[in-house]
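One protein chain omitted, others in place.
For reference, chains read A, B and C in written order, and residue numbers begin at 1 within each chain.
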Amino acid sequence: MHIIESGNAAAATGVKLARAQVIAAYPITPQTPLTEKLSEFVESKELDAEYILVESEHSAMAVCIAASTAGTRAFTATSANGLLYMSEQLHWAAGARLPIVMCVPNRGIGAPWTVWNDQQDTISQRDVGWIQIYANDHQQIIDSVIKAFRLAQTVSIPVMVCYDGYLLSHTYMPFDQPDQSKVDSFLPAFVPAHFLDPENPGNFNAITLPDVRPNSDGIAPGYIEIRSNLHEDLRAALDTYIDIDKEFEKEFGRGGNPLVEEYECDDADFVAVCIGSLSYQLRDVIDIMRNDGVKIGVMGVQMYRPFPDKVIVDALSGKKCAIVFEKALSYGNQGALYGDIKSALYNSDKRPFVHNYLLGLGGREIKTQQLLDALTESCTSPETIGDTPRWIGLKL
Amino acid sequence: MENKTTILNLTEDEFVHSGTRACTGCGLSIVYRMGVKALGKDSILVVPPSCLTMLQGIYPVASAKLPSINVTFASTGAAATGVRAAMKALKKDNVNVVAWAGDGGTGDIGIQALSGACERGEDLIYICYDNEAYMNTGVQRSGTTPKGVLTTTTPIVGKLQEKKDIPAIIAAHGIDYVATASAAYPLDLYDKVKKATTLSGTKYIHVHTPCPPGWSFDTRYTIKIGKLAIKTGLFDLYEIENGAFQLTGPSKRLVGKERKPVTDYFNTQGRFKSLDEEMVKTVQDQVDAKWANY
Amino acid sequence: MRKDIIEVRWHGRGGQGAITAAKIVANAAFVSGYKGVVMAPTFGTERRGAPVSTSLKISKKKIYDLSPITTPDIVVVLDHSLLEEVNVIDGLKENGLVILNGYKPLSEYKFEGMRVAVSDVTTHGVTAGLPPGVVNSGIIGAFAKASGLVDIAILIPIIEKEFIGKKPEKNARAAQIVHDNTVVGGI
Partner (left out) sequence: MKTREFADKISRSEPGPGDGGNTGSWRVLRPVINLEACIPVKLNKKACFNCWLYCPDCVVSKTIPPVINFDYCKGCGICAEECPAGAISMVDESTPIEEGK
C-alpha cells in the first residue's frame, strides 16, 4: 500500500517490518523523527521490540553490539556528530561481525555547527568496516532497510543505510509499504552461530595476539587473519547484495540496480557521478543537456562500501569524462568518491578524464542551473583536470 | 545480613580456571573468583578493558566458564543494558546480567553509560573492582586514586585530589541496592553479590581491591592490607538498600570501637611513601570526622 | 526547470499545521493521479510562532529535484498577519495564485498580475466547531476551490484520516465550509 510520509518514517516503517528486536537511540537532528516514529510503533505495540532510550550515541551502539552478540536483531540511527561519537563502536561492531543495521540521515559536521545536509558524516566513516548503502528516495529507504537486515545477517557485517538529511529525511513523498508477510519470508529470523549463552559459554572479543595461537581445533587466527577475513567478506558482500536484491525484486517488484543506478549512461560520452539524492536531481539536468544534443548520463553510487569498483569501471571505461559531484571530501586532498573512482579506473586502458566538484556542504542549496553550468563546462573541456576539485556555489 | 555464608558451606564449584594471566597475589582474582561463584552459571558478563580483560584470557582461551562479552571502555553500562534488552526480547528471564569493570572504567570514562543505566533502572548487577588506579596500563592515577598516592602519572608528590566517591554518586541515582565490599572479606562479598542476584533493578557493588604491584607491597599481604583499609576506617563496608544506609560486617563491628591508626595502613605500601606527617594527620582527621557520624 | 511540475508554497507560523495541510493536499493529489508528489518543510529548526514555509511539488511524473521552491505557481497563506512580515509572493510566477486566509473582502487584497482567492478560514473554522486559530484543515478547502487541482470530495476522507483523534469531522466540515465560501478573483 502506498502512503505519503517522510523519509524518516519510511526508515522506521522498514525497521518495523524487519521486526527489529532491540532498538537503541539518542536524539539528533535530522534523525529524531525516525526514533520518534519507532517509539510510536513500540508504544502502540505495532512493533514488539525492546526500545532503549540511551544517554549517548556511543551507548546506543553499545546496546546494539551487546544485544546483537546476545542473538537479537538490533537497530539504531544517528546523524553527524552522533555518528562520529560512536565511531569507536562502529569499528567494534564490524570487528565483532555483528549484523546491526543503522540508519544515518546525512548531516554536516561541526565546527561550526550545521544541522543541514551534506555527507561528511558517513563518508568520514567509510573505513570502519561497515557496509554503506545510500538511498535516493523514500522507496529506496524502506526497501534498503529491509534488504540491509538480510544482507547484514547473511554476511555477518553491520550495514549503514544512509540518506540525505532533510532533503529525504524530512520531505514527504509516496512510497509503497511492503506486506509484512512477504517481508517475513524474505527476511528470516536472526539465528547466530554463536551468542552469549550460559549453556555454551564463550568470551567474545577477547584480546587477540599478533600471531596465530593453537586451540583445541587446531589453530586460532590472530588479529590480522580476523581482519583480513572481514575485508574479504566485505568484498564478497557486493555479489551477495546483488543476489539479495534479485530476490527482493522477484518478491516485491522493485530493484535491479543495487550497487550503482545508471540513467542515460549506455550511449553517453559523459557521466556525472555522485552519491545520494543529488543523483536524482541531476537527472533533470541530464534531460536538458540531452535535449541540447550532449550525450550525457548520471550514475548514482548506492553501495559505497564495499566499493563496487568493477561495476564502476565497466560503466565509465570508454567514456570521455566522468564528473564526480560530492558533498564531502577528504580534507587536504580531494573528494573521497573522486579518489576512489580514479583509483578504480587506474587499470582501465580506456579510462576517461575525471573531474571533481564539491558542493552543497552544510545544506547550501544546489541549484539546477549550477549543475548545468558545471556539467557544460566539463563536457566542453574534459581534458582540463588540473584545477579539480572545483567548488560550486562559493559566494565569497 | 541473613544467613551468612561460611567457609565451610561456601560452594566448591569454581567458575574460573587456574593459570590465568593475573599477577601473583592479585586482589581482583579473589574478587572475581568469589563474585562468579555467587553469580552462578546463568550469568552473562560484560567487561570493558581492565585487568579483568587479561584475567579472562587471551583468544582462544577463556579462563571463566561463563559467557562474557568484551566491550569498549566507555560503554559498559550501556552494553549491559543491551544484553538485558536481548534477554527480555528472547524471554530469557533467569539470567544475571553483570557488568564488571575497574575503577577507571566505572568512575571515569564509564560513568556516563553507568549513570544512564542507573537512571533507567536497568535490571543488572554492576561490580566495580576498585584498585585505585589504572593498573592494567601500568599504574596511572584515576579518579578513585586516594590523595597523596604515588602513581606513574603522579610520580613525585602524589595525587593532589581526593578520591572520588563513586558509590555515593551511584547511590544518588536512587537505585535500590548499593553496596561496598572488599577483596579481603570474600564471604561478605559473596553474600552481597548473591543478594544482588535476588533483587531487580540496578545493583551496584563497589569492591576495594588491593593490587600488589600497583600499591607496592609483597604479594602475600593482599588480604592483610585489604583488611587494614577496613580496620583503619579508610574504606567502609556498607549497604544502601532502598535508600537506607547501614554499615555491614567488619565495618559495623568497628562502630564505637577504637580503629587502627591510618598510618598502620599507609606504612604497608610503597605508594604512600610521599605522605608527610601533616597529610597523614589530615587524613586521620577526615576519617575520624566520618566515623563520628556513624 | 521542469515545466510539468506545479509548485505550491505554504506560508504559516510554527505550530499552525502548514505541514499537515500540505501533506493532506499531497495525499489527495497522489490519489488524483499525480504520481510525483514531494512535500518539503522548511529545513532547519522550526520555532513556534515564527514564520515557516513548506514546499509542495505536484506532477504527473516522478519528481527528482528536492530543492526548495523559488518560483511557485501557487502560494497559500495560513495567517493574514504574515502579509506584513513575509513577502509571500516572492518569486510567484506571472498569473500565479495567492490563496489567503483573510477576513477582508477580496477587493482589499491587491497582488499585481496575480490571481487571488480569499476566505475567512479562522471564522469558518469556529463555525465548524473548531477552537479559534485552527486553520490548517480549513485552508485546504480554499485550496481545492481555487486551484482546481484536487476535488474537495477526495480531500474530505483524507482530512478525516489525518485528524484521527483530533476532531476529524469538525476539521472536515471546516474544509467544506471554507471551500463553499472562497472567493476567487484578482488580476
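Please note the rule applied: a residue touches a chain if its C-beta (ideal position, glycine included) is under 8 Å from a C-beta of that chain, and two chains touch if they have at least 3 such contacts.
This is a predicted model, so every value here is computed, not measured.
The missing chain, though absent from the view, touches A, B when the full complex is examined. Check A:3, A:53 or A:226 against the missing chain and you find that the one touching it is A:226.
One of B:58, B:169 or B:247 touches the chain omitted from the figure, and that residue is B:58. In the complete assembly, the contact with the undisplayed chain comes from B:21, out of B:21, B:92 or B:147.
By the touch criterion stated above, the residues of chain A touching the omitted chain are 96-97, 154-156, 193-194, 201-208, 215-216, 220-221, 225-226, 229-230, 233. Where chain B meets the omitted chain, the residues involved are 7-8, 10, 12, 14, 16-22, 24-27, 29-30, 33, 56-65, 186-187, 212, 218-224.
Rule of thumb we're sticking to: only the chains that are shown with their structure count from here on.
For the pair chain A and chain C, the distance between C-alpha centroids works out to 35 Å.
Computed centre separation for the pair chain B/chain C is 64 angstrom, with centres defined by C-alpha atoms. Separation between the centroids of chain A and chain B, computed from CA atoms only, is 43 Å. Those residues of chain B that touch chain A in the complex are listed here as 41-44, 46, 53-54, 56-62, 64-72, 74-75, 77-83, 85-90, 95, 112-113, 115-116, 119-120. Interface residues of chain A facing chain B in the complex, by the touch rule stated above, are 21-22, 24, 49-50, 52-56, 58-72, 74, 88-89, 92, 196-198, 200-209, 213, 215, 220.
Chain contact summary for the complex, chain A toward chain C: residues 2, 4, 29, 115-117, 164, 166-168, 170-174, 277, 280-284, 288, 363, 365-369.
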